[in-house]
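One protein chain is absent from this view; the other protein chains keep their places.
== chain A ==
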Amino acid sequence: MNDTHQAATGQVAVRPGAASLTSVFVRLKLALLRNGLRQSSGRRAVYVTSIVLVMLVTALQMLGLIALRGTAHSAALTTLLVVVLALGWAVMPLFFASGDETLDPTRLVMLPLRPIPLVMALLTASLVGIGPVFTLAIIVGSVIATAHGAAATVVGGLATVLTVLVCLALARAVATANIRLLTSRRGRDLAVLSGLIIGVGMQFVNLGVRQLGAAGGLQALQPVADVLRWVPPGSAMDAVRAASDGKYGIAVAELGITTTGLVLLLWWWLRSLTRLMTSPDSSTLQAAAQPDTARGGRAGIAGLLPAGRTGAVMLRSLRYIWRDPKTKTAWMSSLTLGLLVPILNAAQGHGSLYFAFFAPGLLGMQMYNQFGQDTSAFWMVLQTIASPADAYAELRARALTMSLIAVPYVALGVTAVAAVTGDWRGLPEVLGLSFALLGTLLGTGALTSALFPYSIPQGSGFKNVAPGQVGIAWLSLFGGLVTGALFCSPLIALTIWLHISGSFGLVWTLLPLGAAYGFCAAWGGLRLAGPRVAARLPEILLAVSKG
């Protein structure tokens, strides 16, 4: 790459022009894409498959949008779609900062580059990639869905270019303004939480789509679209509709709004870029100047917990639920989805109290792979476990932490679902079975933690298993779940029998029975797991230290 060399060593007199700089960045981006193929054959297959899948989804989206052509209120959908798309572009760098190396301009800080050619070169280079192709396809599809007539087609062409540029400039500007945060520890923590936000967000999107279906058409979107048509890049998309309707004045005004938005974004980007590249990184200075204050809640919780290993382990586990992004994600998604799924289902009228099993099921799963959650820091635990009794105490403390949150949560959650569904009669049995399930999962979780530990990669919000350990992770989770279900089967059989024989007067006994059953299952699992952990300490450390 002669140009890079030139750029790197270029003397002040022969500064590379904007055109050559642009071609350098475009070629850099192409090289990065191509290098995605130069991996191990397995990862290459994943890479190619993901590209093919994205292309397929893109094609389907486009076809779907084209099929909407002529439908009333289709412009409401396309306006909303384009704004959501732009929002996605704005948020994306916050979660995937490490995904695109060219997003971090501080890597270029040693090169003699002028800001305006740099912005133009980076903007052009960011057109290369799967994301822009996907965006372009959706926008073109949207234009085809809404453009009627020659004028509207011309406006559509302009709108497409403007919208793509707004999306890219937005992503770049947000990334540049926040790059110090994104490359810091807090930024990486945020990225790990993205899995949670996407998971919970999907539930709401799901709900929205269903309600749209229930409302009977796109007209439900009209009030939202009436606001968004004045917000770039939604304004560009609405301009196509305006031109189709013959309202050329509005179309020009809306295109103008989008153009102004684009110029403002570019100006913001340019400013942050200049400031970033010419001022020193002050993150370490800030860190040094920060007053060192004790973390709150210390005396409060610590005072209530038992002394010795049990209290120490519980306190650390509780702190990790709040402070460790990976653990936090797992807990928050369990707590949110455990209630959201049954209540959303109930709210739509086809809910059942039995959906409440989501809560104990998801929370109980947190007991699985306990030592994998420790990562290689497990050695600190290993050094203090000298006997099966120590291992039992360690596991019991962890199960107690789970129960501290899970028992009241399940009790309140199941009651709440009963309130929403109005099925108060089913409450005792579902609550009893929930406690039984929770206890069984705690017991089997302790056992599988001892027998099938695996590493949880820390950097990514989406990878929960290290390469090469997928088999053992599935074995641990599904083997455990099946065993858990089998363990609960006597109680389930009893429930069914009580219902079939019509002994409804005795159904309440399932509550104390289930609670006792769960307690015994958890205790038994912990008792069995203790000696296994004590005997397998180095093997567990090896298994959880990968990746």
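By definition in this document, a residue touches a chain if its C-beta (ideal position, glycine included) is under 8 Å from a C-beta of that chain, and two chains touch if they have at least 3 such contacts; residues count from 1.
In this section, contacts and distances are computed from a predicted model.
Look at the chain that isn't drawn here: its UniProt entry, checked against "Acyl carrier protein", "ABC transporter ATP-binding protein", "Phosphoribosylformylglycinamidine synthase subunit PurS" or "Peptide/nickel transport system permease protein", names it "ABC transporter ATP-binding protein".
Among A:T163, A:T258, A:S272 or A:T375, only A:T375 touches the chain left out of the display. In the complete assembly, the contact with the undisplayed chain comes from A:A386, out of A:A347, A:A386, A:L412 or A:L486.
In the full complex, chain A touches the omitted chain through residues 185, 287, 292-295, 298, 307-309, 311-313, 315-316, 319-320, 323-324, 374-377, 379-387, 537-539, 541-542, 545.
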